[in-house]
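One protein chain omitted, others in place.
We just call them A and B in the order they show up, numbering each chain from 1.
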Amino acid sequence: MNRLACLVLIIGTALPAVAQDARKSGFDFMGPDTQAMQKDDLANPGMLSVLEGEALWKANAGTSQKSCASCHGDAAQSMKGVAARYPAFDETTQAPLDLAGRILQCRTERQAAPAPQREGRELLALTSYVAHQSRDLPIAPPKDARLTAARAQGAALYSTRMGQLNFSCAQCHDDNAGGHLGAAPIPQSHPTGYPLYRLEWQALGSLQRRFRNCLSGMRAEPIAAGSQDAIALELFLMDRAAGMRLETPAVRP
Amino acid sequence: MWRAVGFIAVLVSAQAQAQALVPYRIENGAIAQSLTGVKGDTAKGRAIVVERQKGLCLLCHSGPFPEERFQGDLAPSLVGTGSRLSEGEIRLRMVDSTKVNEKTIMPPYYKTEGLERVAANYKGKTLLSAQEIEDVIAFLVTLKDDTQK
Partner (left out) sequence: MARALINVPQKSKRGEIIEIKTLMSHPMETGFRPGMDGQLIPRDIIEKFVCTYNGEVVFSAQLHPAITANPFISFTTIATDSGTLVFSWTDNKGETQVQTASIQVE
C-alpha cells in the first residue's frame, strides 16, 4: 500500500462515527418518476387541493361571514409550524385533537359554518393548505404532559395484532420495512406528507384514510376518523417521526 | 415442544355467522391428522396458493410459479417445502403459525377466537376452509428439493 493510501486510512479511522438516521420517508421508497411528480409544484396534483384551500382560507364562511384570514391573517406567517406540532391538546374539548379536527372546530364554533365532512373536499383542501405552510419544517410533537395517555394508547395500538390476518403495524413497518408485500414496497410509515395525493386514490387523502386502507387489508375493523384511537395513533406516529421533514402535499403510489 | 388439545367451537344456532371449527391435536410441532379426512386436491391447492385474494400466499412468499409476477419477499420461498417439512408440520403452520413462532407474520388460516378487531364480515370465519387447507397442504408436500438438476 502506498503512503497516500495509508494516510487516508489513518484519517478515516480517526474521524468520529456519525450516527446515521435510519428513518426514511415514504418518498425514499418511491420510483424516480413519482418523486419528480412530488417535487414539481406544477405537476404535483396535491397542489390543486392546496390552491383550493388557499381560496377557502380567504372566503367568508358561515353566518359569521368571517374567513380564516379574518382571524389568522396571512397563513404563510400564522400557520407556519402548526402542522408540525399536531396532534395537540385542545383546551376547548380538553382532549387530544388532530389538525383536521381543529379546523373543523374553527368552522363550527368560530365561523358558525356547517361542519365539513371528514375526508370531504373542503376539509381536505383547508388541511392541506394549512399543513403546506409547514413544508420543509421538522416534525415537532408538543412536549405536553397532558398527551401522555394518548401517546401510550397510540403505542399500544401500533403493536397490537389485529384483524383476521392478525398483524400489528409494527410487524410490517418496523420489522419488515424495505421488504415487499407482493409488488408493494413496505415503507416505514412516517407521516411526513399528509394530507397527501395517493395515485391509487386518484385524490388527496388524510392519514386516517390511510389507516383505513391498512386495516381493511388486514381484515380488521377500521378506526373511526377523528376518534380518540385515530388521534392517538397519529400522535404516536408523529412522535416516531420527530425531526423528519414535512413534505405536504406529498405524492405516494 | 408443547402439546395442546384441539377444541370444538360449538355452533350456537343464533350465531349464523360463526362457523364450527374441526377439532385438531398438536403434537411434536405438527398436526398429524387431516382436518377433514378427505385427501386434498393438489391442483386446487396450487390455485389457492397463486390466487392472491384467496390464499394471500404470494404476498409474502415466493415459489415455483414462473407465471406469477411480483411475488413477496417477506417469508421463505415455498420451493422445497415438501422436503423441509412433514405434512403434519405444514398443517400446523397453516392452521396457526403462532404455535411455531409467537412473533410470526403468517396469518392463522384456521382460527376464529383470540383475534382483535376482526372486520364484521370476517368475524367468526376462518381464512380458508378446512378442505381448502388440505388442498394447499396436498400441493405443498409435492414441492420437493430437486437436487438432481
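Assume a contact is a pair of C-beta atoms (placed from the backbone, for glycine too) under 8 Å apart; a residue touches a chain by one contact, two chains touch by 3 or more.
Worth saying up front: this structure is predicted, and the values here are computed from it rather than measured.
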**Displayed chains contacted by the hidden chain, counting the whole assembly** = A
**Asked** Just one of A:L48, A:C106 or A:A155 touches the chain that is missing; which is it?
**Response** A:L48
**Asked** Looking at A:T63, A:T92 or A:Q202, which makes contact with the chain not pictured?
**Response** A:Q202
**Item:** subunit A residues that touch the omitted chain in the full complex
**Value:** 42-45, 47-48, 51-52, 199, 202-203
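Please note the rule applied: only the chains that are shown with their structure count from here on.
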**Item:** Centre-of-Cα separation between subunit B and subunit A, whole angstrom
**Value:** 37
**Message:** So in the complex, the part of subunit B that touches subunit A is made up of which residues?
**Reply:** 52, 56, 58-60, 69-74, 98, 103, 105, 107-108, 111, 115-120, 122, 125, 127
**Asked** Which residues, counting only subunit A, touch subunit B once they are in their complex?
**Response** 160-167, 171-172, 175-176, 179-183, 186, 215-216, 219-222
